[in-house]
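The complex is shown incomplete by one protein chain, all other protein chains being positioned as in the whole.
Per-chain residue numbering starts at 1, and chain names A and B are given in the order in which the chains are listed.
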Amino acid sequence: MNNKLSLNSKTSLWEIIMSVLIFTVSGVIMLNCFGIARFTQIRANDKTIAGAIIQSDMEIIKSLNSADEVHEFLSDSYDSNNMDNGKYVYRKYYDKSWKQSSIDKEYAVCITLSHNNSKSGNLININITAEKEKPYPFTKKEGLNKVFSVDSKKFFPASGGSHG
Amino acid sequence: MDNKKINVPVGAGGILIITIFISLCLMIFSVLSFASAYSDLKLAKRAQDMTEDYYIIHGNAEEKLSEINDALFEINTNKTSGKITDKLSSIDGISFIDEGAILQYEVYGEKNQKISVILNILQDSTGYYYKIASWKLSNIDMPDYEDNTIDVWKGTE
Partner (left out) sequence: MNKQNNINQFSFQFVFIMIINLIIVILSVMIISLGKNIYDNINNDRNTNYDLRVSLSYIANKIRQSDKKDAVEITELNGINSVVINEVYDEEEYRTYIYFYDGAIYEMFTDRDSAFDLSDGMKITDVDLFEINVIEDSLYKFAAISKEERAELYLSVYSR
């Protein structure tokens, strides 16, 4: 008595090739998706933290009484400053955990001030921007380095007015 | 002697089905992760938009303040006679309460926000000056709930 055990080897090979191909393609898509998800969450975190930092600096500037006090505050708390086309630019740097650091420059917060002197005081245009030094991975779009930005103005009366 | 041929289709479609099933589950999982992260990013962006809008209208309110202060400065410098309401009326958007002693204006934003400013116009030896009495943020339009009600049950008689 001979029992022959025969395998449909051609069909199996085709299935193996198909399943490996499907798994490879879907694996690449999945890993991409996970990567994009992770960095999307990091972007959301960065917006929240940068928003609090920028608002705080803006509110401190709002509470000051003169343009000189503003420059003094910014010189003390920011790492560097320079003039650019008549505008004052102050910069400070943060590491990846959003702790201020001049060594590990993962993020930069930049304040640009320009003065409009009027008859009775000084109206300062303020722009505060938080940017990531390197672009987020898995993103190819331009302009995604900017994390948060606000534009505002602050008026310091030289005479005739008062905030209290 | 009997020859028996046993056909065993080992893994016929089995591997393919399992692979497709696993891939489908993992794809759903990865898309779910992305959807969760993206929803948080959208919330963060909305909060960012509201904050940006607030500071823009705050800046515009400060600009109006500078115009008012310029007008008061001119009144003090030129020592012109007449009501200060007449002098300040040239500035757009401001209105007076209490015969010029209180001045108010509003600045509107694009995200249903406005800042309502009330200034007290005071006078001392140097001349007129303002004091901020109110710098309130509020909504431009409040949500209207009245027309959106649905009658669920009118009761029995």
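Keep this in mind: contacts are C-beta pairs under 8 Å (C-beta built on N, C-alpha and C of every residue); 3 or more make two chains touch, one makes a residue touch a chain.
Quick caveat: nothing in here was measured; it's all calculated off a predicted structure.
Of the residues A:S56, A:S102 or A:N117, I need the one that contacts the missing chain.
Of all options in A:S56, A:S102 or A:N117, contact with the hidden chain holds for A:S56.
I'm checking contacts with the chain that's been left out. Which of B:L26, B:L72 or B:L103 qualifies?
B:L26
Using the document's contact rule, name the residues of chain B that touch the chain not shown here.
So the residues of chain B touching the missing chain come out as 10-11, 15, 18-19, 22, 26, 29-30, 32-33, 36-37, 40, 43-44, 47, 54, 118, 131-138.
Pick out the residues on chain A that sit against the missing chain.
On the chain A side, contact with the omitted chain comes from 2, 4-5, 7, 9, 12, 16, 19-20, 23, 27, 30-31, 34, 37-38, 41-42, 44-45, 48-49, 52, 55-57, 59-60, 62-63, 163-164.
As a convention for this text, only the chains that are shown with their structure count from here on.
Mind checking the centre-to-centre distance between chain A and chain B? Centres are C-alpha means, answer in whole Å.
About 20 Å separates the centre of chain A from that of chain B.
Considering only the defined contacts, which chain B positions touch chain A in the complex?
Against chain A, chain B makes touches at 1-16, 18-20, 22-23, 26-27, 29-31, 33-34, 36-38, 40-41, 43-45, 47-48, 51-52, 55-56, 58-60, 62-63, 65-66, 68-70, 72-74, 76, 126-132.
If you look only at chain A, which of its residues touch chain B in the complex?
Of all residues in chain A, those touching chain B are 1-8, 11-12, 15-16, 18-20, 22-23, 26-27, 29-30, 33-34, 36-38, 40-41, 43-44, 47-48, 51, 55, 58, 62, 118-121, 123, 125-126, 148-155, 157, 159-164.
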